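Working notes, structure below.
Coming up: subunit A.
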Amino acid sequence: MILNLIRANVLLFGLSALSVAAEEPFIVVQSTTSTQNSGLFDHILPGFEAETGIDVRVVAVGTGQAIRNAINGDGDVLLVHSKPAEEQFVSDGWGVERFDVMYNDFVLVGPKSDPAAVKGGDDIVAALTAIAETESTFASRGDDSGTHKAELRLWQPIGIDLTDVSGTWYRETGSGMGATLNVASGMNAYTLTDRATWQTFGNRGNLEVLIEGDPRLFNQYGVILVNPEKHPGVRSAAGQRFIEWLTGPDGQSAIGSYTQDGVQLFFPNAN
Partner candidate 1 sequence: MRDLMIEETAGLKVSGVHITRKGSVLLDVPQLSLNGPGPTLILGPNGAGKSLLLRCLHGLISPDCGRVTQGGVPLNAVHKSQQAMVFQQPVLLRRSVAGNLDFALKRVGLARAERKKKIADLLAEGGLSEKARQSAKYLSGGEAQRLAVLRALALSPKTLFLDEPTSSLDPGATQAIERMILSASSQGVRIVMVTHDIGQARRLASDVVMMQGGYVVEHGAAKQVLDSPASEASRRYLAGRLVT
Partner candidate 2 sequence: MQGFSSEFSAALALIFRGDAELWSIVLLSLEVSILAVLISAVIGMPLGAALAVARFPGRRVLIILMNALMGLPPVVVGLLVYLMLSRSGPLGVFELLYTPTAMIIAQVVLVTPIISALTRQVVEILAEEYAEQLRSLGVSRLASVPVLLWDARLALVTALLAGFGRAIAEVGAVIIVGGNINHVTRVMTTTIALETSKGNLALALALGAILIGIAVAVNAMVSTLTLRAEQEGLRHA
């Protein structure tokens, strides 16, 4: 009897969940873990949803995977942070047009003991060179995410073959930013992270920010509507509305007003 009652309830809930999915207008945004884990979406989305009645469903993965999912048509809007990859996405015809949304910056974090003695400067390339020379443990995302792409760009001028050292002092986690920070915290390793994820990360252990402020650590976020000509199922009207809101005055001020422990995490810079 009791079991039947529970089953009936579960079935009802099941049906209601499915029907809600069918009725309420919504868009799927393919985005990155940094925007979700930092709590930015929880802060800005209620405003958009209240104004338009459009439910925004965020799938947070790495930039690389987000772009691939969008190429498959599994999203209406792409909001990621790797400008070259985003421009490629648009020029290949998968996206309609790219707009700047906001920026923050990457920081190099590492153990307080700082075995490579990089603390204090603002030259990220010099710091990475010191890490490589002292063979201090460095945790890389290794997952084709925006942060990973940015990290690879920073290693480039140093001219070391990362596949050579991978598995020795250079460790590729193949995971998200949070998971990689957990690894770095556990191994007392250096790692490159976006400031928003770092600011909200709860398991810092012995890690602290060692390098910040280098212009090369600039981290730009862009937003793109997935091309409905490629995927007719794309909810282009609702998606376009979201992009306009996000890059318009309401969205921009919502982004700018988001702080964590008094620190602003994202800086709106739409044109």
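Candidate entries met the following condition: all candidates are chains of the complex that A comes from, given by their letters.
Quick note on the criterion: a contact is a pair of C-beta atoms (placed from the backbone, for glycine too) under 8 Å apart; a residue touches a chain by one contact, two chains touch by 3 or more; residues count from 1.
What you see is a predicted model, and the numbers here were worked out from it, not measured in a lab.
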item	value
Chain touching subunit A (counting every copy) in this complex, out of 1 or 2	2
Residues of subunit A defined as touching candidate 2 within the complex	3, 7, 10-11, 13-14, 17-18, 21, 28, 33, 36-37, 41-42, 55, 57-60, 69, 71-74, 175-179, 181-182, 185, 200-204, 231, 233
